[in-house]
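Only a single protein chain was left out; the remaining protein chains are all shown in position.
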Amino acid sequence: MKSRNLIIGGLLTAIFLTEALISFVWTPFDVTQMNISSKLKTPNGTNWLGTDHFGRDIFSMIMVGARTSIAVALVAVSIGMFIGVPLGLAAAARQGSLLDEVIMRGNDLVFAFPSLVIAILITAVFGPGAVNAIIAIGIFNIPVFARLTRGAALPLWQREFIMAARVAGKGSSRISLEHILPNVTNLLIVQGTIQFSLGILAEAGLSYVGLGAQPPLPSWGRMLADAQTMVSFAPHLALIPGGAIILTVLGLNLMGDGLRDLLDPRIRVDRT
Amino acid sequence: MSLLSIQNLKLSIHGTPILKGVSLDVAQGEIVAITGESGSGKSLTAFSVMQLLPRGTGTTGSIQLDGTELLNASDAAMCDLRGNDIGMVFQEPMTALNPLMTIGDQVMETILLHTSATRDEARIKAEETLTRVGLSPEKFKLSRFPHELSGGQRQRVVIAMAIALRPRLLIADEPTTALDVTTQAQILDLLKDLVQDFGMGLLMITHDLAVVSDMADRIVVMRHGDVVETGETSTLFSNMQHDYTRALFAASSHEVDLPDNTRPDDALLVVKDAVRDYPKPRTQLFAPREYTRAVNGISFTLKKGERIGLVGESGCGKSTLTRAILGLEPLQGGSITAFGEEVAPDMPAALRAGLQVVFQDPYGSFNPRHKVARIVTEPFHLLPDPPKGKDRQNRISEALIAVGLRPSDADKYIHAFSGGQRQRIAIARALIIRPELIIFDEAVSALDVSIRAQILDLIAALTQSHDLSYLFISHDLSVVRTITDRVLVMKDGQIVEDGPTEHVFSHPKHPYTASLIAAAPTLPDVKGPINVPT
Partner (left out) sequence: MLRYSLKRLLSLVISLIIASLVIFLVIEVAPGDPASFMLGINAQEDTLNALREELGLNQSKFERYVSWSKGMLLGDFGTSYTYRTPVAQMVADRLWVSLPLALYALALSTIIAFPAGIYAASRRGGAGDVSIMGATQLGVAIPNFWFAMMLVLVFAINLRWFSAGGFPGWEEGFFNGIKALTLPAIALALPQAAILARVMRSSLLDILNEDFIRTARAKGLSRRQALWRHALRNALIPVLTIIGLQFSFLLAGSIIIEQVFYLPGLGRLVFQSISQRDLIVVESVVMLLVFAVIVVNFIVDLAYAWVDPRLRSRS
């Protein structure tokens, strides 16, 4: 059971990752090339997953879309981690201090702006685009990691090995790096996987409402938006990108669960 | 016929045998104690009687209560028996009660579950029961929540729940292990009293031989899932048959050979009128913070070569004082000086290097991701020029050998070591920069008696070879008595008594010291030398 989650999840993730990487050098068709004569084809020998209303090859679009989704989610999670984890470590190191209070209240405040609301604000000011989607999802990830890190670090600060390090004259930043961080890494890896999958969902949602990646860059969310009016007579336009999103997210979630079981079964993940 | 009869009980968890044929009896009105070290299977034996075993447990043999077979009885049948015919008291009073339910509701639940009493009748009965266990409803309203009670009071609530319906058998699993010594004495008295009053059988599980000798009519000694010896308390202690029983007894009353303290001269540590306050959680948003005074004007001096004990019950402020002496937290008044310099959180590394510490928890004292070499060399951080290469290797080997480990152990991770070995590593870490003064903070409290005896011997030996001076903080009077030559007794943030250890123990001046000593359970004196197998 344990390894099964990891294997299936890892496999699914690997498939989409490879797809995204290959898309940089090769796609079956050019995704920007329209070919009205062969539009709305169902999956066949030439266009493995069919074509859309402009006759573009869906398989190629899925490959490039994977690149967009993964890039947006990866960068967003990295923003969340690189800012959130140090904030969480700092807050835990000075529990109850003004710094801790400010960081935690700031977190609460960001939580009041769901990533979609942040995206709306940013788009209203700077216009839509993939970079703004990354920022919106990334900002929302900061409190997730800050809170998680602080929560895991606080009980560690009560442990005797931290006291021993303090008796050995080590300061709080050094202890945070040497003793706290390595002991929360497993947790961060697992939560990072989950946030990655949530990032892909969020990117799809933003692209769907037109706040994400802009044409001509294909993205799964916008493929679905385009499919909406045609779903009754060309359901494959909706089924295929939808399936891609579900399988990627499922793969990442399964991998997260598998990693948790492998690294430390006591880890609790936050999936919201 | 006996009330409870366990015959040839075998138990395995996921196929690993844990109990290998346990047999014992408890008669009506009798107190039977199962004792043994961790891993002996004593608690699982108790939980087998309740049929509350972890998943994946397989049992064979027989457990009969008044002739009714309990082993593999249906859960519905067991539910009728539990709380009604068999009551149980647990080790951890802090977590044994539902935090969201009032104590009254929790006691009433037992009554409502097994009888046809109305809520009003159950309330009256719950009040009676709580009064019986020493929590009169005038002082402890039924509407109180567990978090409003102390550990000892919560344990009384647990006992009330267990005895509300006067069960025939009461099982107590380490009922006083988590409690202070004076509270322990009160709870043990209460249990003894209840057994006499109700004519219950009491099956008590404890690791503490001294508790056993005070309480039990009969003793069952277990080891690695086997019963090694059973007998009447009086005869068992005077005529121990099994080597393990003798070893256990010897370890429990172990005395170390502490070298004479020849030259107490220069003061190493001077604590003068030390005051340490803790901020309370704010009760009002803009009201000024209120403080709890954990250490309230403590003064003492530790001279070179002295081995001082600091005893007190939980909450007396000894941990707070320890952290202040280690320079981890600032004082609000008075001063602490070590080797003539002021101890404070920002003190220089050189001063810190003179003060090292050994903590209680052999499992929490080490970063699980580091190897032993990195762990024991952590204090090198305090040296201006830490040893490197060959020199470093030698220092590690030296420290490990000094505590009875092998130099090759340096390359292992901490999880490869047992609790006793870990405590040796903790001592090696404290020794490696050759500090002037070591603080032992409950350093042997989490260990089994036989391991504890070995670590105490090690400390005594190191005192001889390394010229140690130390402050030994403990709640365990018998340990402090043997490992120190001066003792400080602490209560409510103050030192109430200070004197030579033997003198304080034999002639306590302060009534609190006297009550502590009186409350501590003691082993019976056994005539003649005990033959300890080696």
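Each chain carries a letter (A and B) given by its place in the written order, and its residues are counted from 1.
One rule holds for everything that comes next: contacts are C-beta pairs under 8 Å (C-beta built on N, C-alpha and C of every residue); 3 or more make two chains touch, one makes a residue touch a chain.
If you're wondering where the values come from, they're calculated on a predicted model, not measured in any experiment.
Residue-wise, the contact with the chain that is not shown comes from A:Ile245, picked out of A:Ile142, A:Leu188, A:Ala213 or A:Ile245. Among B:Thr95, B:Ser418 or B:Ser506, only B:Thr95 touches the chain left out of the display.
Among A:Ile7, A:Ile36, A:Leu177 or A:Val231, only A:Val231 touches the chain that is left out of the view.
Across B:Met50, B:Leu202 or B:Ala247, the single residue that touches the chain missing here is B:Met50.
If you put the missing chain back, the residues of chain B touching it would be 50, 52, 75-76, 79-84, 87-88, 90, 92, 95-101, 109-110, 113-114, 145, 147-148, 158, 161-162, 281-285.
Summarising the interface, chain A meets the missing chain with residues 105, 108-109, 111-117, 120-125, 197, 201, 204-205, 208-210, 221, 224-225, 227-228, 231-232, 235, 238, 241-242, 245-247, 249-250, 253-254, 268, 271-272.
Simple rule for what comes next: only the chains that are shown with their structure count from here on.
As a whole-number value, the distance joining the C-alpha centres of chain A and chain B reads 47 Å.
The residues of chain B lying in touch with chain A in their complex are 323, 326, 328, 349, 352-353, 355-357, 359-361, 364-369, 378-379, 381-382, 426, 429.
Across the complex, chain A meets chain B through its residues 159-161, 163-170, 178-179, 182-183.
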